[in-house]
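Questions regarding the structure given below will be posed in turn.
Note that one protein chain is taken out, while the other chains of the complex remain in position.
Our next item is chain A:
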């Protein structure tokens, strides 16, 4: 499985060349921590992160 890259703009993790969430091409393989948001409307964690879509996100993007 190819290494996931994190979007520097929205922290979304992806294996694509552009971020599927915001369309940014500013991706990095230097990230740590992982949040899998399953139910963004009920999740306090998602609210704190400013996330409105379910998906995989990095906690720290370097």
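Everything that follows uses one rule, which is that a contact is a pair of C-beta atoms (placed from the backbone, for glycine too) under 8 Å apart; a residue touches a chain by one contact, two chains touch by 3 or more; residues count from 1.
Simple rule for what comes next: contacts and distances are computed from a predicted model.
Taken from the listed names "MoxR family ATPase", "Transcription elongation factor Spt5", "GMC family oxidoreductase" or "Gluconate 2-dehydrogenase subunit 3 family protein", the protein name that UniProt assigns to the chain not shown is "Transcription elongation factor Spt5".
Although one chain is not drawn, the whole complex shows that of A:15, A:30 or A:52 it is A:30 that touches it.
What chain A contributes to its contact with the hidden chain is residues 8, 26, 28-30, 32-39, 42-49, 59-62.
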